[in-house]
Each structure stands twice: as C-alpha cells, then as structure tokens.
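Of the protein chains in this complex, all but one are displayed in their positions.
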Amino acid sequence: MKHFIKVVRAEAHKQFRNKIHNVWVVFSMLIWPILAFAAAYFQFKPFSFEAITEKVSYLNDESIITYIMIGYFAMVFFRSFVQSAWEFSSERIYGTLELIYLSPASRIAIILGNAIASLAINVWMFALFMTGIYILFNQVPLMNGAVLTLALAMMVLMSILWGMLLNALFLFTRDSGMLFTVLEEPMELFAGVKIPVQLFPLWAKGIGLAFPLTYVIKLLREVVFLGHNLAEVSALFYTCIFICTIMFVATVFILKWGERHNAITGDMALF
Amino acid sequence: MIEARNLKKTYHTKVKKGLFKREKDIVEAVKGIHLKLEKGQIIGLLGINGAGKTTTIKMLSTLIKATSGEILVDGVEINENPLKIKQKVNMIAGGERMIYWRLTGRENLWYYGQLYGIPDKVLKTRIDRLLTLVGLNEKQNVPVERYSKGMKQRLQIARGLINDPDYLFMDEPTLGLDAPIAREIRTYIKKLAIEEQKGILLTSHYINEVEALCDYIYILDHGEVILEGTAKTLSESTFETKITVLELAEMNSEIEASMQRFAVEENAIIHRSPDAYLIRFESKNELTEALVKRIHSENLPLSKLYVEAPKLEDTIIEISRRVNS
Partner (left out) sequence: MFIKSIKATFIRDWITQLRAYPMHFFIGNVLTVFYTVLGAFFMYHLLFQGHLKASFEQYTGTSDYMTYVIIGSLAYALVVRTLLNVSRSLITELRQGTLESLMLAPFSRIGYFIGNMLQQTITSLGEVFLSMIFCLIFGLSVGTINGVTFVVSLVMTLYAYFGLSLCLGAIMLYTRDTYISQNTLFLFIFLVSGVIFPVEYLPKYLNVIGASLPVRDSIVILRAAVMDGVTIESLSPIYLRLFLLGTGYFVVGYSAIKKIERIALEKIFG
C-alpha cells in the first residue's frame, strides 16, 4: 500500500512537472469552455421558458445560467481527461511506457497518479471562473450544502475514474484521433449538458447513459435545483458507485490485457 | 546467474491487405537460444538488425514472454514471480528516448526510483552516488532537454542502475554517439562489471565494441546463435580476416592473371567488385607489404592501396556460410 501511494505521488509529480509549461491549458481549459459556455447561454435566448414549466420545473430565465453552468462545470472535469489521456499515450511512443512496465510498480497507481495530476492542472481555473460567475449571478440559492458536497465529491471521483479509463484506452490505441472524435462532441450533446437526458428519444438516451458524465450532471441538478436530500438521491448515488466500479474493473482489465498482449506480441497497441 | 535454455519467440502478426483483408504473418524472431550471464561478467550479443537481439533482451528483462524455453534468474523461473525479478534487472537502451525531457536529471531518477519502491533515504544517497558515477552532479537540476547527447546517454545509465540491479541489459548503448563519447560510455560499462559486480548483457553491431568489452560473445543471425566463444577465440577464428583493397589505373588480362597468381601464392581470396579497376584480397595476414613489392616489380599502374576493416554483415554472412557448410 505504501509503495502504491508512493507511485501515485511520483507519477502525479512527474506529470505536473512535465505539463506545467504548457500554455495551451489556459486556452483549452479556460478560454474555450468559457466561449462555449457563453454560446450555450445565448442559444437558450430565443426560447420561451413559460411553456416548459411542467416539463422541467426548475428551468426559467433566472435559473438558466446556473443550469448551463452545472453542465459545463461537470463537463470540463470530464473533458480535461480526453486531452491529457491523448498526451499520456505519447509515453508509448517515447519508450518510457516500456520502462514503467519494466518496474514492479502498480500499473493502476501510475494511471491514477496521472489522472489526479491532469485534474489538478486542468480544471482549477475554470472552477474558479465558475465560482465567480455563481457569486455574481447568484439567482439559485444553494440548499443542502452537505449533500452538494457529497455530490461534488462524487463528481471528482467519477471524473478521475473516467480519466483512468481513458488513460488505459489511449495507451493501447493506435488511432487516438478516432477516439478523440468519438468522445469530444457527442459527450456535450448526449450527456445532457444543455438538454436534460430524460427528454431524449430512447436511442439518444441509450447513448447518454453510456457517459458517466450524464449521471453526474443529473445528480448535481437534482441537488441544486430540487433541493433533494440524501435519501432522495440515494438511488442515483448507488448508480454512480456502480458505474465507478465498472470503470475501475474495465481499467484494470485493459491494463492487464494490454500488458499480456504486449508480452506475447511485443506490440503495445491493442486496438 | 541468468540462464536461458532453448529460448524461442514467435510473433504472429496481422498484415493489413486492403481495407478488410488481413493476412497472418508468422515471424520466428528467436529460434532456440542458450545463454548464460554471471554477476561481474559482460557478455555480448552481436548481430545485424533483425537478428533477434532486442527480442532476446526483452524476454530476459520480463517485458515479453518467450513462446517456449526457460529463463532462470538466480535459479528461479522468470514467470514464477516476475515482480521479484523486476527488482533484480534493468535495461538501458541507446538513443535519446526513455527519459522525460521536461524533467531534470535528478527528477527523472527520483521518479523511476519511486516506481521501484525504494525507501526515501536509500534513494537519496543512491541518486547522489549515481550522479557522481556518471558525472552529472553539476547538471542534476537542469532539465534534460538542455543535455547533450552524451549527457542524456549517461543519465540513461544512471537510470538503469536506480534499482541497483544485479543484471543489466544494454541495447546498443553507444548507438549514434560520437567516437569520444562512445569510448567514455564503454569505460563506464567496464567499471560497472568490475567495480559493481553487475552482470551485463550488451547488444551491439560494432565488432570492436563487443571485442573490447565482452568476456563472452554470442553471434546471432536470423534468431540463432551461429557462433559463440570468448573474444580471444572468436577473433582468432573469424575477426582476423584482413581485406586489402587495390585500385589500379588500368586493367588488362595480363594484370589480372598476375593478380590471380599473387592470390594463390599468398593464400588469399579475390573479391571482384563491379568496378573493374578494384580488387579486394581477403586473407589471414595483411598483404600490403607483399602487394607493394609485387606492384613495384611488375611496374603496375597503382592508384590506391588500403586495408579495409571487415564489416559486421560480411563477417556474419561469412560465419553463417561456414557454419552451414
């Protein structure tokens, strides 16, 4: 266990040192989400909210900022990993992945350390910006601070597991460009960042349910807008824990499979 | 001691043929190798590209699995407890990859040290010692991207020693380095075996490097050991052929006949090249002196005369031919 934690720390530290010079983080994790967030906000402007109170009770001209904020806030957490997992896959190209495999270090610890570092580097600016927006346009009072904290913790946990899964996937993928195309835009649409998933037709709902982000957004909106207490969101919490388990198992499986595949074929790319 | 017995590795690859068609391709990279490596010893794997050197190293270092055969590390089968074996071995490859350029030298060593679960205090003194050993003490806090090629290579060596391995595999450690830096690296390698009692396996395609460093040499060709022995026995039997090249300003049948007579007298083989004015003599002894005399006595129109070092490819083809016949 002690070794595990040491490896997590070392990997996080390495990634931190490796990436901190990168200016693009400011753009891709702050300026771009802000521009997209603003466009989403104005996209709602032509619509009349009175007509939909029976569909989504909490959506109105006042709450719309907070509503979109939650979607984009959670999305940035999850999206930060797509970019950094793509970078992580370069370890294979530079040969350092081989050296990691040469060591007895826990593979899961490496992937975890890497995900934690990405999160720490990528999202703090946007989180700060969002907090600022919330304070400025404070139209939806915060209820249930304790449940909200739990929900935010769940968001961090799920996004880290999502990051680990992506890291594992990207490590063993030959064509990371394709994964990128599949993960970037559909996640924004189908995970309900702008439109609640429950209104989707069945096929779209099905795609939405495949993204862990969907559950996080639903959880956060229910806590913030409906003031649900722990008992009322417990089912959702359990679902989240279940999905976390699936992601974790999938990550372990891919890592083991990838290493074994490499040991047999001498080729790191699985897919 | 590391002992490999009848080690084989077969790759099954799929080659894309068109959009959906795939063809299976079977490559026998290593076809039954036996080898032994003791602590404090340097052994060499010599071979041209594709001979199976890197595959062998990767099997010995736990990175890839042998299709058949066994590897014993200090008497323990390698697959029995790979994590324990990983503590005892490490690998150093040539080139500038495999280290993080944005990190400093010390940070690189620290990171890899963590992966081996080395206690902090031990790690700190070890990093200090290794940095001194490879002469990077002054540059330890400089990012690797500002290192020269030789410094990066030295850092690679320090990195390979971070877990204080008993056995070290070096894959072309001097690849692409200038002669003085390569010489310097060789000195380190020798020091590691003698002073630190490491068992070192070295691959190379420079004959002289292997000759100078290794106690025992295996020559690999197409996945097989075609010859093995100490540097001394090998050099007597194979490396000693000398090639003397003679270039004349003109050529006619008379000169040609005379050269053939010369070859018979001196027990040499003639290799003709596409260039009609150029003749290569292959022999045990150097022929320069005898040739100069002959040219002088027959008044031949000499334009060039020099001795050529045998190319590894030629040597291996030659050995392979001899072994097969």
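Labels for the chains are A and B, by order of writing; each one numbers its residues from 1.
FYI, contacts are C-beta pairs under 8 Å (C-beta built on N, C-alpha and C of every residue); 3 or more make two chains touch, one makes a residue touch a chain.
Given the structure is predicted, the values throughout are model-derived calculations rather than measurements.
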**Fill in**
Touch list for the missing chain, restricted to displayed chains, reads A
**Selected from A:36, A:100, A:127 or A:264 as touching the chain missing from the view** = A:36
**Complete:** Answer key for A:27, A:124, A:137 or A:242 versus the chain not shown reads A:27
**Message:** Of the residues A:100, A:143, A:157 or A:189, I need the one that contacts the missing chain.
**Reply:** A:189
**Request:** Quick one: say which of A:56, A:133 or A:264 touches the chain that got left out.
**Result:** A:56
**Fill in**
Those residues of subunit A that touch the unshown chain are 23-24, 27-28, 31-32, 35-36, 38-39, 42-48, 50-52, 55-56, 177-178, 181, 185-186, 188-189, 194-196, 199-201, 204
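The rule is simple: only the chains that are shown with their structure count from here on.
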**Request:** Could you grab the centroid distance between subunit A and subunit B? Build each centroid from C-alpha atoms only and quote it in angstrom.
**Result:** 47
**Asked** What residues of subunit A sit close enough to touch subunit B in their complex?
**Response** 2-3, 6-7, 9-11, 13-14, 17-19, 21, 94-96, 98-105, 110, 262-267
**Asked** Where on subunit B is subunit A touching in the complex?
**Response** 11-13, 29, 55, 58, 61-65, 83-84, 86-87, 89-91, 93, 97-100, 102-103, 107, 110-112, 114-117, 159, 163
